[in-house]
Every structure is written in structure tokens, then in C-alpha cells.
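Of the protein chains in this complex, all but one are displayed in their positions.
Moving on, here comes chain A:
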Amino acid sequence: MYLKYIVFFVFVTASLLLNAFMPSKIIDQIQMITVIGFDATEEERVQGTVASPKYQQEGQVEDFIYTDTADTVYEDWVKLNAKATERLLNGKIKVVFYNQKLAAEGISDFIGFLTRDPSIGGNVSLAVTEGSTLDVINSATTTKGRGIFFADLFEHNIRHGNLPQINLKIFESALDSGTQDPFLPMLSIEKERPALTAIAFFKGDQYVDKLPIEHADVFKMLYEKNVSDGEYQYKSEEYIAAVENIETTKDVVFETNGGSGTVTINVNIRGAVREFTGQLPTTQKEKIERDIKQDIEKKANRLVSRFQELEIDPLGIEDDIKSGNRTYNQKHFKSAYPDMPIRVNAEVKITGYGIMR
């Protein structure tokens, strides 16, 4: 009965031997791409730039940057591999940049390769750059590697700043949904350093407009269901107030009483005043709340009418109406959207003033 064991042994050995010659990827013989930049070019479809970190001594990372032009992403990789000392691999991609010109032409062709590759996760940061992506990638000076540098830059701005939650997964969702237009952060070079300067709005996969990041606070309140740590600057001739630690909740109400219906976006805002140039803020709580409420509503209405003019819907109003309304009709909505009365209603509550009166 030893025959059985011999057969088992032969099978297992044969299997291991035959599959042992699969192409392998040895850690010392590969370079992981962490940052990619795509630029529009004249002759070929795209110029691809990649950064790949090489670990020096303890705590030091140096990035190799390669760039070339091609018609497809993988054709570009072939050309870049011809320049790289080791094989370039996709598995560690953290950030992908598109320059403004390419973004205006449409970027879905250069996103497909990310979602199709099983080694790339959903949490990749995408961004538009104002100038060439190569310049932006080059301008970063860091010891932790450019991939982590840019990823961290986006992450803390999403957590505590004016940038709403955005990554490959959310962008792709909005792009596919047909009921929402995506947006991306926008980087430019300021004083030879990369800086998050704006939010870029898309119509489908094409870039159409931007909003400076310092005015994006209102956009974030209108876009996210809950902001957990936002900030807001109020400026008037009378006084200036900085509201920090903002928490918001949003809901969208759609009413159809004849006609195409009206949309009301209710935003509830709670935050603490941390900087104030007038006299004793504690004594004029109602006034500050009223001023800020009017300011936010004014800015929000201006932002919404701008979206309506461009016929884009980055706030996902259509998505909200679709999910809250059984009689929703996509064609009907799309034609009514540019002239639809959309009103923003803000409720502001100041919860504190720091440790001074």
C-alpha cells in the first residue's frame, strides 16, 4: 500500500516544481512606484512621470523620477523600464496626478488601469495639478519619500481642513453613478513648494472649473453629510471671526408643489470662536451667529448657482433626490436642474469662545 504514498509524493513534488518557475518578484530587484503624473502632450496621448523611492540609510529616502511619453499607460511603463535600474511595479501607488490640460480633455482612460489592477487599492489619492505634474513632483522636498509626502498632505487636509473626503474609490463612484459629478483636489507650485490651492470640479471626467481652497469650507459643508472637524473664516468691515472645531450635519429636502420642485439644503453648524477682532464676543452671540449664517448662505447660494450654470452636480443633489423620491425621473431632472430653485438654509450655533470671555 506504499504505492498511494509514492503517488501522493510525486504529485505534490511535481506541482511545486512546475509552479516554482513562475516569474517571481524579488524585493531587491523591483522598484515600487509611489507617485504617478500624467500630462497632455502634443505628439502622443500622454506623458507619464513616475517617482519610485530608494531607501538610503536609516530614515532617508531618495526618489528616482522617470518620465516619457506614450499612447497608453503600460506602453509608457515599457519606456520607463528602459531607463530604470530595476523593474517598476504598480503595487504601492499612493498618489496620481493629472495636469489641468489633460484633465480638461478627460481622464477616465487614465483611471481605468488603476481600478483594473488587483494590486492597487481603493485608497489612492488623485489630484489635478495646475502646471506640469513633473514640476509638482520635482518641487516636493522631503525625507519620507514623495508618495507618503503627498498622501499625508491630502489626508490631514481631509481630516481637519477644507478638503472633503476624496480618493480613487469615491471619485470612481461619482464618475460611474450618473447622478453626481466628481471633484478632485488641485495642486500648484507656490514659492517653489507644492501647495493645495483649489478644488477642481469635473463634468463627467472632464475638468471644468475650480474653487480656491480657502473658499472650499462652504463646499465641504454642503457636500459631506457630516463634517467632523472643519473651520470657517468670517470677514466683514465690523469684525473678523475664525470659527474652529466645526461639526455639521446636512440634509436635502425636495418639494414638488407643481412645477419642477424646489430643493432646500439644510446645514446645521456648531463650532467655537477662536479668533475675534471685535469687543467681547460672549456678549454678542446672537449677532455673530446671525452674521455667520447670512455669510454662509450667501456664499453657498453663489456656489450652487455657479454649479447650475455649469450644469454640474458635485454636491450630489440628484443622488439625494433619487434616493428620497419614488417619482424621480432622470431626464426630467437633468433638464430642470439648471433653473431649479435650490435654497441653502444654514443654522449656526456658537458653542464656545476658547478660554477668554
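Heads up, the rule we're going with is that contacts are C-beta pairs under 8 Å (C-beta built on N, C-alpha and C of every residue); 3 or more make two chains touch, one makes a residue touch a chain; residues count from 1.
The rule is simple: contacts and distances are computed from a predicted model.
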The complex's invisible chain, by UniProt name, from "Penicillin-binding protein", "cytochrome-c oxidase", "Spore gernimation protein GerB" or "L-lactate dehydrogenase complex protein LldF": "Spore gernimation protein GerB"
Candidate in contact with the missing chain, chosen from A:Lys191, A:Arg326 or A:Arg357: A:Arg326
Touch criterion as defined above, residue of A:Gln29, A:Ser173, A:Thr256 or A:Ser305 at the omitted chain: A:Ser173
Positions on chain A contacted by the hidden chain, ascending: 7-8, 11-12, 14-16, 18-19, 22-23, 91-92, 118-123, 169-170, 172-173, 176-179, 316, 319-320, 322-326
